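Every protein chain except one is present and positioned as in the full complex.
Going by the order they are written in, the chains are A, B, C and D; count residues from 1 in each one.
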Amino acid sequence: MWTEKYRPRSLDEMVDQEEIVNRLKSFVKARNVPHCIFAGPPGTGKTTAALCLAHDLYGPGYQEHLMELNASDERGINVVRETVKTFARTRSIGDVPFKILILDEADNMTSDAQQALRRTMERYTETARFILIANYSGRIIEPIQSRCAPFRFTYLPEEHIRKRIEYIAENEGVVLLEDGLKAIIELGGGDLRRTINILQTAASTGKPVDAETVYSVVGKANPKDVREMMITALNGDFINARNKLRELLLKYGLAGSDILGQIHSEVFRLNIPERWKVKIIEIIGETDYRLLQGSNEEIQLSALLAKFVEAGEEIRKGG
Amino acid sequence: MWTEKYRPRSLDEMVDQEEIVNRLKSFVKARNVPHCIFAGPPGTGKTTAALCLAHDLYGPGYQEHLMELNASDERGINVVRETVKTFARTRSIGDVPFKILILDEADNMTSDAQQALRRTMERYTETARFILIANYSGRIIEPIQSRCAPFRFTYLPEEHIRKRIEYIAENEGVVLLEDGLKAIIELGGGDLRRTINILQTAASTGKPVDAETVYSVVGKANPKDVREMMITALNGDFINARNKLRELLLKYGLAGSDILGQIHSEVFRLNIPERWKVKIIEIIGETDYRLLQGSNEEIQLSALLAKFVEAGEEIRKGG
Amino acid sequence: MWTEKYRPRSLDEMVDQEEIVNRLKSFVKARNVPHCIFAGPPGTGKTTAALCLAHDLYGPGYQEHLMELNASDERGINVVRETVKTFARTRSIGDVPFKILILDEADNMTSDAQQALRRTMERYTETARFILIANYSGRIIEPIQSRCAPFRFTYLPEEHIRKRIEYIAENEGVVLLEDGLKAIIELGGGDLRRTINILQTAASTGKPVDAETVYSVVGKANPKDVREMMITALNGDFINARNKLRELLLKYGLAGSDILGQIHSEVFRLNIPERWKVKIIEIIGETDYRLLQGSNEEIQLSALLAKFVEAGEEIRKGG
Amino acid sequence: MWTEKYRPRSLDEMVDQEEIVNRLKSFVKARNVPHCIFAGPPGTGKTTAALCLAHDLYGPGYQEHLMELNASDERGINVVRETVKTFARTRSIGDVPFKILILDEADNMTSDAQQALRRTMERYTETARFILIANYSGRIIEPIQSRCAPFRFTYLPEEHIRKRIEYIAENEGVVLLEDGLKAIIELGGGDLRRTINILQTAASTGKPVDAETVYSVVGKANPKDVREMMITALNGDFINARNKLRELLLKYGLAGSDILGQIHSEVFRLNIPERWKVKIIEIIGETDYRLLQGSNEEIQLSALLAKFVEAGEEIRKGG
Partner (left out) sequence: MHLPWTLKYKPKTLSEVIGNEKAKEKILQWIKEWSRGVPEKRALLIYGPPGVGKTVAVEALANDLNMELVQSNASDYRTAEAIQRFAGRSSQYGTLFGRKRLILFDEIDGITGSADRGGLREITKVIRRARTPIILIANDPYDPRFSTLRKFCELVEFKKPTMTQIIKLLTRICSLEGIRAERDALKVIAERAEGDVRSAINDLQALAQGKDKLTFEDVAWLGRRDRKEVIFNVLRRILYSRSLTGALRAANEADVDPDMLLEWIYENIPYHVKNPKELAAVMEMLALADVYRGRATASQDWSLMRYYIDFMTAGVSASWSKKSPGWTPFKFPSRIMTMSKSKEEREMLREIGLRIGRRCHISADKAAKDVIPFLKVIFQNNPEMKDGLARWFGLNEDMVKFLSGEK
């Protein structure tokens, strides 16, 4: 994947998040790193920065001193604890006496799990440093936040993204037209990883990349299913809307919260009265909460679809 | 860590919590210490006082006679029991026949664990004295409370904190501007440890420390910017207020809950009728809860701004 | 410990729970005791009664014939089973052919553990009698209930508690002021053990015991201060009410949930229309839950005060 | 134990589940028993029927030919593959060449353990017959269901239970008043074993058994009182409802969550529109959940009543 091919290897190669990179460089110089929280929107270089930091600290064989865990892949804090224990038990050889542990999507951990994590962090603080990666630092519990140096990653400026894409396109011999470039940047939404993925997908058609190609491949990759499901429900066909939902959950393997997020963005684009948008947004908020509390994602989401059916009916009645 | 470097070593070096320090000095003089509860907000010198007491009691090699445990850290009371058992079994050599055991975050123990602790305290009362450190003494069970001398630590006066920070800054050669100092003290919220940590983090940027730097390193918005956003909304310009919000969220990468906390503090400084402050504070409460539940930050905060717009309109109408 | 020092030694010394004491005396006379359940709120003399019964039955050396176990303390029913086995295997020497086994907090056992206990009770019924102590007899499984004589302990009348406290204070040379005594009794909440513990803690400060000292040592606000804050808010002075709140939070170092508990008790004493009490109680319930979930204390409590302001306004309007 | 004392010994003594008993008698006559599933609610005589069957089949020494595995015994896959197999393998001596194995609460066995059971049942069918006892036969895997004759036990008619209780009371010389009898039957909930246990407990107080005694010994409130409290609240009298609630908590020594359980049971008996019953259940459920999460019991229960008051108001408005 081009996202990986063009991922910076060392802090010196990172051109964005300047201030953050400078602070990280000072850690490398001091051969010492505190526990860190890297927070910010997706595709702004959080994981990259963590990997670069490790690279610069330990040199080329850095993987030996590094462990990556993804909180949403691991089931339960026990796995995390055990893994960390094994990993952190042995000291790092070399002039840096600790290892680095990257915990991605840390904001997906329950607060109980985070409490346990905090204890683990403390226990192994001499032999391991943690870098927690999160979209919202607000979901990290206070005791962990106060033990970590905070780093806030921000959206990359559009010119940077544009330069990056142009560079990759040239390097890969992609014929990239101006309107194609614009479309890629727009659809990327400030997320560099997504933007590069779109470029690569568009390039894979073998045709010169213009806006039309870009929209077409993104359209294929983002099946209109969610929108279609919503419209089916608005038209009053609950059973088919439910079938579509089931397909998204089971066939595409999407998480309930991801589907809900997509529904949320689509609502604003729907052609329904403003009043109903507001109502539906409220119900989405409630559903969001229930997905966390409930046990069956499909039931929670189809209850939302039933609300769409109701809305559709009232709209047709001129409500 | 500067918090460690500048921590007082003996009771004589402690300048705050005068009354408490005097009582502790009398213990040193008598070569006898009862079980104690040190209660009070974070960063008011509880742990420092306990360490100083031990230092003054046993002299430089005091660590041998001292053990620090974190109650919420160790898995359950069994660890406490075992550790205490081993530690308390042997008598202290010297003229003080007991050892000191500091139990941090004692109010985080479950009441079952506290019951067990009570029994342990009783059993080893001849060879060990317990200093329980807690934020809220009300969460320590009565049977323990009645066995301990209570000490209530209070927030340090602002001038003391200011002096301390100025002293450290000078000592460390930090260029500290007046607005930077103010920001540090405000953000520290009376917690000395936290305040020093903020100073150190801000200093680590290598630049002269002004308000902007301080807010940026702790991931907070400059209150000026927040106020501006609120006033823009009150003036009826929703679109621009929302743009400012987006800027704070996306460009500065701030967490929604942090912005909300800042809005909350600023409301009281706004020049609007009290009636409206009350209304807005209520909505902030609701918003806070929703954010905690994981709602979409931008959506929730723009809804709040909409309320400001409404308030402004009514105020202009003379409401 | 004063609770131990002033605990009655024999049934004759017990002045409360008259009916129960009489039934127990008849057991002593008959030299026979059935299995019993002592149920009732904490600090109403359940353990004391059990110990007195044993004392009167076996005389001064009663400890040899008695075993106390804490059901929630010992790890699982296996310990109970093993301990009981060893203890009950040998017959008691003397004219009472059985031993007594006190099982504290029996209602905290899981129902599986209780099932196992039931079998143990049956097996050793000839050589051992069980006294199960519980706060809630409803949580003891029926098969055990039907094997035991039930005794229900009730809260002691306030005058009894007052007399007891006055007696101890005098005996221990504590200067106890009237408002201090009232505060102690109020905080004790009918639990004699707790009440005595509070007295001892307050006395340990060495100062005359007044209300201020009492509230301070247990980490609670003086109800007067809380009421003042509420009335300030009801009178429409939101800013000052909030300042009082901050004072309570910061100066007294109280936890938000504790203040909330105190606000709740005070609401019923306020002179406001019932309709508003209902509304406010509902909001307190919501606030309590939000705090538990980890919401920002200051934000949530100010929002609550805002409701008081609103209530006050409507009441003045004749609402 | 009266449940044991009055348990039928032989099928002839069983007066309930007539048709089932007849079938079982025919098995005895034929000296042959198929594998059976006895399914039905607790206390409807499933175990009794199995024991009577064994008794009638083998005569007084029937225990030798019988093995009972209870829920409290380990019944994992390993036990099934070892202990059960060993028992089933050896022949019984006498004119009935097979043994009987009673598996209590078979629906709580893991499906792995059940899988391991299916062939054992078949292969050793000459030497052992299985009686599986279950609350829900649906949780028994199909391959086992297909190997067993199903017997469905139903709740005993109330008159039968009443007669039985009256018989035992008379036999034991218990003074049983009509309202006491009603309360016992109500609390027993159709479970005969439980009903007898309650009678025995109530009888052990030595006083005539009336409703008050019955509810008090099992640690429950009189449903009449609970209903009264609810109606008081729904009628808008908040203060009195709360007083009643406190009385229930103190008088009966109830835990908050227990009283909530009783409130829940009463909802469906209230004389309010059906739609509102569901709404009230929502309120109760939310409160129950909050208590479980550790919310303040007193606050949440007051808030519950406050919500009842509001509901009552809306109901009167015809909402």
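Heads up, the rule we're going with is that a contact is a pair of C-beta atoms (placed from the backbone, for glycine too) under 8 Å apart; a residue touches a chain by one contact, two chains touch by 3 or more.
From a predicted model like this one, the values you see are computed outputs, not experimental measurements.
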{"item": "Contacting the left-out chain in the complete assembly, out of A:Val15, A:Val175, A:Val278 or A:Ile299", "value": "A:Ile299"}
{"item": "Contact partner of the left-out chain, one of D:Lys85, D:Arg162, D:Lys182 or D:Arg246", "value": "D:Lys85"}
{"item": "Interface residues of chain D (partner: the chain not displayed)", "value": "19, 23, 26-27, 29-32, 34-37, 39, 77-78, 80-81, 85, 96-98, 112, 115-120, 123, 125-126, 129, 136-139, 142-143, 145-152, 257, 261, 264, 268, 274-275, 277-278, 281-282, 284-285, 288-289, 292-293"}
{"item": "Contact footprint on chain A, counting only the chain that is left out", "value": "1, 3-4, 47, 51, 68, 70-73, 104-105, 193-194, 197-198, 200-201, 204-206, 217, 220-223, 236, 238-239, 242, 246, 250-255, 258, 287, 290, 293-296, 298-300, 302-303, 305-307, 309-310, 312-313"}
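The rule we apply is simple: only the chains that are shown with their structure count from here on.
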{"item": "Over-half contact-pair match to B-C, picked out of the listed pairs A-B or C-D", "value": "C-D"}
{"item": "Centre-to-centre distance between chain B and chain A (centres being mean Cα positions), rounded to whole Å", "value": "32"}
{"item": "Residues of chain C engaged with two or more neighbouring chains", "value": "293-294"}
{"item": "In the complex, chain C residues that touch chain B", "value": "1-3, 72-73, 193-194, 196-198, 200-201, 204-205, 216-220, 236, 238-239, 242, 250-251, 253-255, 258, 287, 290, 293-296, 298-300, 302-307, 309-310, 313"}
{"item": "Residue ranges of chain B touching chain C (in the complex, touch as defined)", "value": "39-41, 112, 115-116, 135-140, 142-143, 145-150, 152-155, 190, 257, 260-261, 264, 268, 274-275, 277-279, 281-282, 284-286, 288-289, 292-293"}
{"item": "Chain A-touching residues of chain B, taken from the complex the two chains share", "value": "70, 72-73, 75, 194, 201, 204-206, 216-219, 250-258, 290-291, 293-297, 299"}
